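Missing here: one protein chain of the complex. Every other protein chain is in place.
And then chain A:
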């Protein structure tokens, strides 16, 4: 059963467990590849995670002169192949979400690979497996559809991937609660 990473952004409490878990994934060399942002840092404590959304047509890979960014058969856009990355940083400029990180010393780009050694076997990526508030979930397409139905209040406030992103993505993003006045029980 193919599962996807699914983000319910407003559940985030800013614990940064996903960042810590990311460092522990095999192949990540103890460095995290995702972000957690304060939405309005001087006013309240709302945070939101931001990770690679694994575009169906990834700008990073299209702009890579070395073919170092490969797309896995699961749809995950992989981190740069260490032997191919030439350190031009085109991908960091191309990515519409500013995700790829660059190590100047190692002359190497690294980015979220959806913990490919886990997710290729259906195991959730590290961030989703530790998230305490279900901000990051690992769901089948049917479950995501059910979520969409559950929150579809037909008031035009359903916030999901397409209009707020730059293209079709393999990770689905959703902001259902606050904007629709739904009370959630965690």
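Following the convention adopted for this analysis, a contact is a pair of C-beta atoms (placed from the backbone, for glycine too) under 8 Å apart; a residue touches a chain by one contact, two chains touch by 3 or more; residues count from 1.
Methods note: contacts and distances are computed from a predicted model.
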| Listed names "Molybdate ABC transporter substrate-binding protein", "NADH-quinone oxidoreductase subunit J", "Peptide/nickel transport system permease protein" or "Respiratory nitrate reductase subunit gamma", with the criterion being the UniProt name of the chain not displayed | "Respiratory nitrate reductase subunit gamma"
| note | Touch assignment to the omitted chain, from A:5, A:36, A:77 or A:136, lands on A:36
| Which residue numbers on chain A touch the omitted chain? | 9, 16, 19-20, 22-23, 25-29, 32, 35-42, 46, 48, 50, 57, 59, 62-67, 82-84, 86-90, 92-99, 103, 105-108, 116-117, 159, 164-167, 173, 175, 179
